[in-house]
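Dumping the structure here so I can ask a few things about it.
Removed: one protein chain of the complex. Kept in place: all other protein chains.
Chain naming follows the written order as A, B and C, and within any one chain the residues start at number 1.
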Amino acid sequence: MSPAARSGLFLVSAAGLAVLLGLALGGLPGFDGPLGDTAKLIATHAVAQRKASNVVIDVAFDYRALDTLGEEFMVFVAAVGAVVLLRTTRDERDEAGSAELEARRPPETSDLLRLLGTVLAPLTVVLGVYVVSHGQLSPGGGFQGGVVVAAAVVVVYVAGQHVAVPRGGPIELTEVVESAGAAGFAIVGVGGLIFAAAFFENFIDPGSQGSLLSGGTIPLANVAVGLEVAGALVLVLVELLDQVIFRRGGGK
Amino acid sequence: MDLAALAIAVPLLAAAGLVGLRPLLPRWGAQVLGVAAAAAVAVLCSIVLVRARDETLVYWLGGWRPRGGVAIGIGFEIDQFGAGAAVLAALLAVGAVVFSLRYVGETDDLFEALMLVFLAGMVGFSFSGDLFTLFVFFELTLISAFVLCGYQIERRAPLEGSLNFAVVNSVGGFLFLFGIGLVYGRTGALNLAQIGRVLDGEPADALVAVAFGLIVCALLIKAAIVPFHFWLADAYAVARTPVCILLAGVMSELGLYAVGRIYWSAFSGAFTGAEGELRAILVAAGVVTAVLGALMALAQTHLKRLLAFVTVSYLGLMLAGVGLLTAEGLAGAALFAVGDGFLKAALFVGVGVVQHRFGHVDVGPLHGRGRALTVTAVLFAVSSFAVASLPPFGSFLGKTLLEHGATSAGYGWLVPVFVGVSALCGAALLRAWARVFAGLGEPAEEPRTIESSGEEAGREGDEPPGRRPWTMLLPLAAFIVAGLAAGVWPGLADGTVAAAERFVDHRSYAVSALGGSAGPPRAAIPSGVPHWYDWLYSAISLGGAVLVAWVTLQGRRPARPLRRPLSVLRAAHSGHPGDYVAFVVAGTAILGGLFTLLLT
Amino acid sequence: MSAPALVVAAWLLLIGLYGVVTSRHLVHLIVCLSVAQASTYVLLLAVGFREGAKAPIFGDIPASSPVVDPVVQALTLTDIVVQASVSALLLALAIQARKRFGTVDPNRIGELRG
Partner (left out) sequence: MIELQYAALALVAVSGTAVVLTYEPRRQVITSGVFGTGLAILFLAFQAPDVALSQVAVGSVALPAFALLTLAKIARVDRDEEERD
């Protein structure tokens, strides 16, 4: 279709869709009604059942842990997919030639950036670990903390570009971390099968509310997710960075 | 039913293992792990299928049983249809992984890992009795499928196919989630049975109709129903053969399965009294898709794209079956999906062998060159006839049930449509077969754009040409045998109808999930198929297919009166993601509007 | 008053899709997809919001105080991760598209016709 025809078709249909959405949204209750049945049950009983004060994390890692398993494997696929879709293809390698690849050394980074990286990175890692480990108590958890840890690793990676990062080693290590996290979360689920009666059944004593280890398997699951998300994000970012930094054609 | 959970956990763990142990695992070790994991899923799902024979299996994840009819966690609700879909997916996955054994490329451990996640996604999708979990597995399936589609990044067409696939289906995901938000806002529930109980109370209003419309449109995108079908031809035509086996064999059909599942478990109570209107809408969409897909298939000279449009066309037939909203129609669609799924997988493998041998799949340049591939030629011909409903294959039995369902629902005019569509699709396949494997007729018109230029051509894999390893022919033969088994297994038709009776029983679904008292189970009437006239219909389909193939074989171009409409149709398949999204929005507005007007 | 939030949700969906349809750059298209997806976050959270209720974290509030719906928040968390994953992969495809097609304008990528 021509751009005009495409926009025309879209605008007409979108107008129709807008009317439908308006009609449908008008049927939703306002902000003053009672909570839905499922939400009410969970909001009243979660803390007593799980001892973890953050009910959102209770839902994500216990009541609806299977959804989170699916979500973790989406992240897993995203990381694997980035490796697959961004790999250097055979023809690119031929085109570049090995001599030129040799010349494509990463650029030097300034001392200041390196210093900043050295100072910032450990702090960020500590923050990330805190967010992961306190998910059951306060806002945060494996996903958010994992992102923070990944940011720290990437800072080190960028700041440390002067050290020749051998392609292969760190990437493979990251893949190991990432898959260990993904597998770890699935194993928490299987643990429920072995030590209790159902997949993802919480098989560890929930402890007491407010303590760091409250929630039974929830902190465990959070750590697994944290590892997986951190690993995956590092993989994606490093693949993208590699595309930009390592190909900075110094040989030309 | 811990086995059901294991059927999801095993492939996911194996996938994580394949990626994590990549430095340590030798290539053959990874392949063994891949095949073993897929086979384990097939075994697990088969046991689940057997156990689901007498009652619907309910499994509460995390042991969160419902309280007072309110679900707390996620429930699996597995009947023979869900378990059967999972078995089909797992068997096709085993075949696909075996096919890819001798089909070496780059980073292939990752390929197997992705296939296993893809499989786990489909299994989870088939088992789930929870609206949001359906969405999660919908997305997991989608994301692994589109990476698999784009696996060959050194070629252009897979890249574009993958992109269109991802964009259009992501939009489908938004619609799905928007619908979930509306439903949850109204019912406070995500469990399908619980949603059904809340909605049963009163007739549907605009919110319910629009929410249903959005969710159905999202699933019809997955099922490639016109006008949501554009991405499918692009993606399936360019994906590697093992991926196509799963995509065309089962993934799209799962969209239709979920339409049925969600309708009968959650919405059918709210739409009581409006079944006639809903039936008309769904059957119409199915027929349009079937006819359009068949015509587009006839217009193709690229083998995989041809198969993709045959897939679209048959998905239309299946939607018409599901859309009859009767147990018989649903049973027909399900049986047809299984038989056709295996046979289409066989055809894709056949095309894969051709691609393996000659490096491309354009009918024009391949003219007569397939004579060298005797076994493949014979098997390809058999599958083509079987797809055109050759008795006693599963596709024949399924279509027979479909036709009976249509007649008893008062849609007798569907029978000639089914017969005609089968004839056209069969003709498209037979004509391609005649050109490639027999060298009959004029060589096809100018080569198509995809993969036709020298740069794009490339064999799948590193095997020297000329060898057709048993790892390719074995799945081909096995899929044909499975397609045959789906037609001759004793009692299969009656069993499927009985299972469908349970599937469409709104009340007993809720009771098995959430407790309460059910009425007496509905007795299934033996289907008594096939009758003598079913053989006649099949003969007409087959004869028509041969005739149309023969006539169109003579000319290099389509007949004059057909040229203009065909060129308009083909121009609409522009490969432009913006176009496709505009069509999706238009389709959603139309379907949603019809639902709102007619069902409230 | 829930109307403003719901109107914004619907608006984000439609405007995001408008961006996808009219896009001339793949990266732009992908970011527009994320706008459309944001509509679902707003809808879900609006559905679960209750006036005067607190966040469902019982660290600092008494166990009896009214809270907003925790379930939709968990769903939205999943939704956000879905978006991040899909966007990352689409961006990787955009890079490959630039390499293979020499353009990132969807109007000029068109291998698959008819």
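FYI, a residue touches a chain if its C-beta (ideal position, glycine included) is under 8 Å from a C-beta of that chain, and two chains touch if they have at least 3 such contacts.
Since we're looking at a predicted model, the values are computed, not measured.
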Chains shown that the absent chain touches, full complex: A, C
Hey, which of A:S13, A:Q144, A:Q209 or A:N222 is the one touching the hidden chain? A:Q144
On chain A, what residues meet the omitted chain? 54, 56-57, 131, 139-141, 143-144, 147-148, 151, 233, 236-237, 240-241, 243-244, 247-249, 252
Going by the touch rule given at the top, which residues of chain C touch the chain that is not shown? 1, 4-5, 8, 11-12, 15-16, 18-19, 23-25, 27-28, 30-32, 34-35, 38, 41-42, 45-46, 48-49, 51, 53-57, 67-68, 73, 76-77, 80-81, 83-84, 87-88, 91-92, 94-95, 98-99, 102, 104
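Note that in this section only the chains that are shown with their structure count from here on.
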Which word fits the touch map of the chains here: line, ring, star, complete or other? complete
When the centre of a chain is set as the mean of its C-alpha atoms, what distance in Å lies between chain A and chain C? 16
Provide the C-alpha centroid distance between chain A and chain B, rounded to the nearest whole angstrom. 31
Taking the mean of the C-alpha atoms as each chain's centre, how many Å separate chain B from chain C? 27
Multi-partner residues of chain A (at least 2 other chains): 6-7, 10, 14, 17, 21, 25, 28-29, 35-36, 38-39, 42, 64, 67, 70-71, 74, 77-78, 81, 85
Each of the following residues of chain B touches two or more other chains, namely 132, 136, 139, 143, 147, 150, 153-154, 178, 182, 184-185, 190, 574, 576, 578, 581-582, 585
Write out the stretch or stretches of chain C touching chain A in their complex. 1-2, 6-7, 9-10, 13-14, 17-18, 21-22, 47-51, 55-59, 63, 67, 69-75, 77-78, 81-82, 84-86, 88-89, 91-93, 95-96, 99, 107
Name, in rising order, each residue of chain B that touches chain A in their complex. 2, 5-6, 8-9, 12-13, 15-17, 19-23, 59-64, 67, 70-74, 106-107, 110-111, 113-114, 117, 120-121, 124, 132-133, 136-137, 139-140, 143-144, 147, 150-151, 153-154, 178, 182, 184-191, 194, 205-211, 213, 572, 574, 576, 578-579, 581-583, 585-586, 588-590, 592-593, 596
Within the complex, which stretch of chain A touches chain C? 3, 6-7, 10-11, 14, 17-18, 21-22, 25, 28-33, 35-36, 38-39, 42-43, 46-47, 53-56, 58-60, 64, 67-68, 70-71, 74-75, 77-78, 81-82, 85-86, 92, 137-139, 143, 209-210, 236, 239-240, 243
